[in-house]
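This structure is in structure tokens; I'll ask about it shortly.
For this depiction, one protein chain was excluded, whereas all remaining protein chains were kept in their positions.
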Amino acid sequence: MNKIKTIGVFTSGGDAPGMNAAIRAIVRTALYYNINVTGIMRGYEGMISGEFIPMSRKSVANIIQRGGTILKTARSEAFRTKEGRKEAFEQLKQHNIDALVAIGGEGTFTGANLFIKEFNIPVIGLPGTIDNDLLGTDFTIGYDTAINTVIDAVDKIRDTAESHDRLFIVEVMGRDSGLIALRSGIGVGAEAILIPESKTDIDALFKRLEESRSDKSSKIIIVAEGDEIGGFEITEMIKEKFPKYDTRLSILGHIQRGGKPSCMDRVLASRLGVAAVEALLNGRKGAMVGLINNNIHYTPFYNAIKHLSEADPNLLKIVNILSL
Amino acid sequence: MNKIKTIGVFTSGGDAPGMNAAIRAIVRTALYYNINVTGIMRGYEGMISGEFIPMSRKSVANIIQRGGTILKTARSEAFRTKEGRKEAFEQLKQHNIDALVAIGGEGTFTGANLFIKEFNIPVIGLPGTIDNDLLGTDFTIGYDTAINTVIDAVDKIRDTAESHDRLFIVEVMGRDSGLIALRSGIGVGAEAILIPESKTDIDALFKRLEESRSDKSSKIIIVAEGDEIGGFEITEMIKEKFPKYDTRLSILGHIQRGGKPSCMDRVLASRLGVAAVEALLNGRKGAMVGLINNNIHYTPFYNAIKHLSEADPNLLKIVNILSL
Amino acid sequence: MNKIKTIGVFTSGGDAPGMNAAIRAIVRTALYYNINVTGIMRGYEGMISGEFIPMSRKSVANIIQRGGTILKTARSEAFRTKEGRKEAFEQLKQHNIDALVAIGGEGTFTGANLFIKEFNIPVIGLPGTIDNDLLGTDFTIGYDTAINTVIDAVDKIRDTAESHDRLFIVEVMGRDSGLIALRSGIGVGAEAILIPESKTDIDALFKRLEESRSDKSSKIIIVAEGDEIGGFEITEMIKEKFPKYDTRLSILGHIQRGGKPSCMDRVLASRLGVAAVEALLNGRKGAMVGLINNNIHYTPFYNAIKHLSEADPNLLKIVNILSL
Partner (left out) sequence: MNKIKTIGVFTSGGDAPGMNAAIRAIVRTALYYNINVTGIMRGYEGMISGEFIPMSRKSVANIIQRGGTILKTARSEAFRTKEGRKEAFEQLKQHNIDALVAIGGEGTFTGANLFIKEFNIPVIGLPGTIDNDLLGTDFTIGYDTAINTVIDAVDKIRDTAESHDRLFIVEVMGRDSGLIALRSGIGVGAEAILIPESKTDIDALFKRLEESRSDKSSKIIIVAEGDEIGGFEITEMIKEKFPKYDTRLSILGHIQRGGKPSCMDRVLASRLGVAAVEALLNGRKGAMVGLINNNIHYTPFYNAIKHLSEADPNLLKIVNILSL
């Protein structure tokens, strides 16, 4: 094993609150171990085009509380090609970068995996995505903030729903995963939660809406973006079935990606950032660092990117009990 | 003038944060002057159907900070008919209600105006609407909270816009008025603000987007719901004109109606609530109580409901200077 | 085993955000299983004085997002006496309450333990305290909200610390436990964290403050209430040692107990509430229900109330690395 002298750090894919806390932890841990750190702008895109900036303790001061990512992020078509990756590797060599820490999700790690195979450069990944859809960690960086953003928004919607006796369908992020919908749905006391991981029994849902009518003045249904029915269609179906209800659709959209990271996300990002650098120093590569049962775990990239296929049945169960 | 013994209070039209603070102030002021208060549920609808509840000091305890309205609100078709209004008046008589305080907007006051003419019952109005589109008051109850909700949301969107170098079009509420768009647009440092009160110079907007390109990594355009172009269309136009931009549309929707009222909205609602009851005691009727230059003003309903037709030119001007 | 017909639920000890979400879950789960629920006001105090209220689905509607506890809480001297507990039991019998769910902390469970021994009534406990200082659960209800309240406050203090190049000592809650200090301290990027679980090396702290001087414009030190030095004394010591620093003390105080519960606290409270009722139905008693590694666990009261004596060494370690 060659001794690592300079680590490159970058964020890639969709941004997530807590990415800055992760960057801070990675930079400071590396400096603590007397290793240099170079920031790579805009993920693989900036790696190819050579957008590199030196990182010091000061460059990560006062960023732990900021949403977004100071290193910016992008999706890179070029990196999907062999030529692109070669160019990226040449840039790294030229800048004496020996190892990488990649903060991102599925696409990020898929790219990293290819890169390692082709150029044998050590890469450690951090799970940075609001979707919480990676194996190898109980929570991804950004998830806790996102579900808090959702409940803040839906608490506001509940105010107006209560005032008008309305039924609101609220569509939240999660193209492949219902995990944002599931926890935020429990958090807002939703009447029902529609997620891609479980088939919605429309008849049961209608029966329930009918029964709860007299008792409840407002109703909230949370729908994950990736649900097979989807927010728009379920709204139309309910309007047709219950023409007397005052039914509205609200799509929360991009507010779910931003904002100050929650305390849990900052702590998680800090812990994983420390662990990622220490893993590189210990000769590890090709793995995502995560937290399982409060302990650091390393999961090979190809395992981490397999989607969590099932939502926690314990959580699904309590929705039915509590929404009565 | 007969001495007023019981005041009925209700909220009507779209709900607005601060309505509860207004209800609290009205109830407590009436009790302070030894007058009874009856809460009328769901606006004119509940007046017709007789949904009346007695109000005590306790029934308004701990509500000053709550969004929505504990008296609920609704739109009433029946009250638009003479029979409906007659039924409403019978209900009031039966419950010994001598006078009314109505919290709402244009539609509320239009109804109240008819009601006074037909049945000669004293009614005082409070401007409760997030849109700030009433004459006779510098600010309506709910407006300050709504613009703070908008900037909180757009600050989050800015995080992700910055991370991805994106251009975001954000559509905010205001079907007839651009006042939410105008102040919140200045508050978020928007590149441009599109409102119904002023014609958008598309060529100038395009020119500006082109010029600012290299200098700015993210751009926000705020569009009022009632703008003649509108959020969806301007997004399409920008996408076509600037295919290389990563342009996104976000419609904030109903979150703008909810949430804890801001301090200014609570103070405004408290002051107007006190003034409304005192106005009734002084024999006033058919007027909306508002705050102009920090002083209480009474504006006849028919004047208050004329839309403010122009946005403040001082505010419009500074958008151009600051968004460069 | 006799079939349970009516469950009594109460909150006791210091209030914590999420207690209302727990009450809601307990009430709705009981009703789901066709069991009645009686709310007991003010903990053991109300049990003795017979302050009982019937609970329906509606009495817990729209409370999941509220701080505090609708059942109120109190400390009870009377319940520490045998006569007090006898009176409490008589009241329960009179009201046909067969079983109890107690939401609280150490004192609550100590009382419950005695009560079970003397009167053989089934009691299940829920960990409701911001301190996170109970064995038998990874997190107590209220902890996640409290650490988010702390970081929100300290983020604000950081703004002014940065503007004035100040050093702030911030004292947070935790009379016997440093867990609030530890996670919130990492979350705000504190220079140092002083907790009762670990002895503070003052010389090392001074050395560090000296070294970091030139590099950092603001510094934050988080001190747990129960630390042996304490916020006031450490402030005096630093002022004496570094007379040129602009050193300030801020004691956050009671804001840490209130506020809307975070999503994690709402979900935790909901899960534990369901599990508590189901545990009673399954004949369990004398145990606190908690979540360990995302699974429900039952811990006998006498084990739960032994304080967690050590702070997570993994968390302590990263403070030193990241605060450089």
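Miscellaneous remarks
A, B and C label the chains in the order they appear, each numbered from 1.
Following the convention adopted for this analysis, contacts are C-beta pairs under 8 Å (C-beta built on N, C-alpha and C of every residue); 3 or more make two chains touch, one makes a residue touch a chain.
Keep in mind it's a predicted model, so treat the numbers as computed, not measured.
Within the entire complex, contacts from the absent chain reach the displayed chains B, C. One of C:I53, C:A204 or C:I255 touches the chain omitted from the figure, and that residue is C:I255. Considering the full assembly, B:I151 is the residue among B:I116, B:L135, B:I151 or B:I251 that touches the omitted chain. Although one chain is not drawn, the whole complex shows that of B:I53, B:A204 or B:I318 it is B:I318 that touches it. Panel shows chain B; residues 24-25, 28-29, 31-32, 57-58, 61-62, 64-65, 138, 144, 147-148, 150-151, 155, 158, 162, 183-184, 186-189, 215-218, 260, 262-264, 266-267, 270-271, 274, 293-294, 296, 312, 314-315, 318, 321-322, 324 of it touch the chain omitted from the view. In the full complex, chain C makes contact with the omitted chain through residues 11, 15, 17, 19, 66-69, 72-74, 149, 153, 155-160, 162-165, 168, 217, 248, 250-255, 257-259.
By definition in this document, only the chains that are shown with their structure count from here on.
Inter-chain contacts peak for the pair A-C. Between chain A and chain C, two chains of identical sequence, the interface residue sets overlap for the most part, with shared numbers making up over half of the total. With angles rounded to a multiple of 5, the C-alpha fit of chain B against chain C returns 180 degrees of rotation. If you average the CA atoms of chain A and of chain B, the two centres end up 36 Å from each other.
Per-chain Cα centroids separate chain A from chain C by 28 Å. Shown for chain A are the residues in touch with two or more other chains, namely 155, 158, 162, 217.
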